[in-house]
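The other protein chains are all here in position, but one chain of the complex has been omitted.
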Amino acid sequence: MYIYTQKRPVMAYISLREVCKVYPNGYCALKNINLDIEAGQFIAVLGPSGAGKSTLLRAMNALDPATQGEITIDGVTLNKKNYRKIRAHIGMVFQQFNLVDRLNVMTNVLVGRLAEHSWLSSLFYLFPKTDYQIAEAALREVDLLDKAWSRADKLSGGQQQRVGIARALAQQPKLILADEPIASLDPKASEEVLKLLRKICSEKGITIIINLHQVEYAKQYADRIIALNAGDLVFDGSPEQLTAAKQAEIYGTTAEEIYYEPELVLANA
Amino acid sequence: MSINTLPPKPLNLFPLWLSVILALLWLIIWDLGVDFKDLLYGVEDMTEYFSRYGTPNFSNMSSYLYLMVQTLVTAFWGTVLAFIMAATIAPYAARPLTPNAVAYRVARELLNFMRAMPDLLLALIFVSSMGLGPLPGVLALSVHTAGFLGKFFAENMERVPAGKYEALSAVGAGFTQKIVFAAWPSMLREAVGNTLYIFDRNVRMAAVLGLVGAGGIGLELHDALRLFKYNQASALIIIILITIVVIDNLSSWIRKVLN
Partner (left out) sequence: MNPSWYWPTPSGKPPLTAVLSIVLPIAVLILTASTVDMSYNKIFYALPRMLDFAKNLWVIPDWQYLPQLGTKMLETVEMTLLATMLAVIISMPLGILAAKNASPHPWIFRMTRDLLSFIRALPELVWALVFVSALGLGPLPGIMALALVTVGFMGKFIAESIEVVSAKAIEGLESTGCNKLQSILYAMLPQAVPDFIGSLLYILDHNLRAASILGLVGAGGIGYDMVMSMRLFNYERIGMIALSIYALVTLLDRLSDVFRQKAIGGILNVH
């Protein structure tokens, strides 16, 4: 499965050292996170709502920069000056897709190339032919070539999310951050998107870090699972290590509740 | 469903639109005989000309202030009368409330007509039938802006969720009761916003109504310019400017408080 990766290793070695995030209102959403991530892995981040999953991902591409600690991606440490340069090679996939609704699918994908261009060519909505080839390949990858010239908001949710992934691919990234990419999708579209991301990870060796709410999906697709709770890293291990007891710990319930609740309900009925 | 080649790019009409617009622009400039080069050559003259406004002369301050107050009062009266007319006509021009199709059409056309008559034209007419002074100005403003306000109110009433009217119909409420208990409570905030907007607009307009003899500060400005009294003109302009800016800020403050 990983042969391709090993032949052409993509180095997106990420390390977080004592990373903290305090929001302007004083809320501490990440508490002293230390984490190392190897290139080419598919990593799922779990945790209850408000645990800090989005904050963690958004710190990695500095959309919401960490307030303390050090984040190094592929040997480059994030600082105020290199945000844009670093983002150029980190794709991001959002829960709400974050497409530009009124532009067509092709342009939305080409947007992934903008960071490579000066402001002058952008001014006239002009892109070089190579960009079109990259965008076309990305659309082929997500199987949306037929929609290339439709307006983005005319697509279904699942299709829009695939456009989001194509935009990320057009950046030719070494790392894709996906913040609950399936939370607004139905089960079928969810599976499609997860399979697609898994395929991208396995075939292209792109590291993928994905926030999920479904433990089952995480176990099924991820190489490694990380869990947060109230800003603390509470689990880090392989899918097999994520036992029911651990799950209960992550979500702040007790194992008994998980096992006995159905019967309790029945007993009370 | 899945295909392997990019479908052909659909025709992009944007360049066509752009060139049509540019051609139109050129045609208009040609037809009007406007020469913007005059402006360029005139830049020096213009700076000289505007320097004449340099030292505002406030010696007639008290009479200017009285005129400005008169202007504001004209706008206020105009707005209140417009509000009353608009509130009366609007329910007939709102589809969910109107009693029948004829009333609807009549109300719509009436509002349309009021809106279409420029207020300065109306002011001219009123001045010629009731003499100089702010009263014809008040009437002109109120008739013209009642057309706008009535249209806004009718649109607001149409935007109120149909369920609210249905709920009242269900308990047997009549025309007026639906207006009082469903329409107005639901649209109050928008209606206040619209009225403030109309008031802002009327202040600006009242400041120039004097040009046709309908009171306010406009006539004074006109005369000052006609007699080449640039220093007085600039004093008047400054007073108008400050008043309008103050009113604008006041109404946007009220809007903010209401939200």
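First chain written, first letter: the chains are A and B, and each begins at residue 1.
Operating definition for what follows: a contact is a pair of C-beta atoms (placed from the backbone, for glycine too) under 8 Å apart; a residue touches a chain by one contact, two chains touch by 3 or more.
In this text, all values refer to a predicted model and were calculated from it rather than measured experimentally.
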_Tell me which of A:Ala59, A:Leu99, A:Ala138 or A:Val234 is the one touching the absent chain._
A:Leu99
_Which residue of B:Val69, B:Val102, B:Val180 or B:Leu250 touches the chain not shown here_ = B:Val69
*asked:* Using the touch definition from the top, which of A:Arg84, A:Lys129 or A:Lys188 touches the missing chain?
replied: A:Arg84
*Since one chain has been left out of the picture, which residues of chain B touch it in the full complex?*
12-14, 17, 21, 24-25, 28-29, 31-32, 34-35, 38-39, 42, 45-46, 49-50, 69-70, 73-74, 76-77, 80, 112-113, 115-118, 120-121, 124-126, 128-130, 133-135, 137-138, 204-205, 207-208, 211-212, 215, 218, 221-222, 225, 233, 237, 240-241, 244-245, 248
*asked:* Which parts of chain A face the unshown chain closely enough to count as touching?
replied: 61, 63, 83-92, 94, 96-104, 106-107, 111-112, 114-115, 117, 119, 122-123, 125, 151, 164, 167, 171
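Basically, only the chains that are shown with their structure count from here on.
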*Can you check how far apart chain A and chain B are, centre to centre, with Cα atoms defining each centre and the answer in Å?*
50
*Any idea which chain A residues touch chain B in the complex?*
136, 139-140, 143, 145-146, 148-149
*Flag every residue of chain B that touches chain A in the complex, lowest number first.*
1-7, 9-10
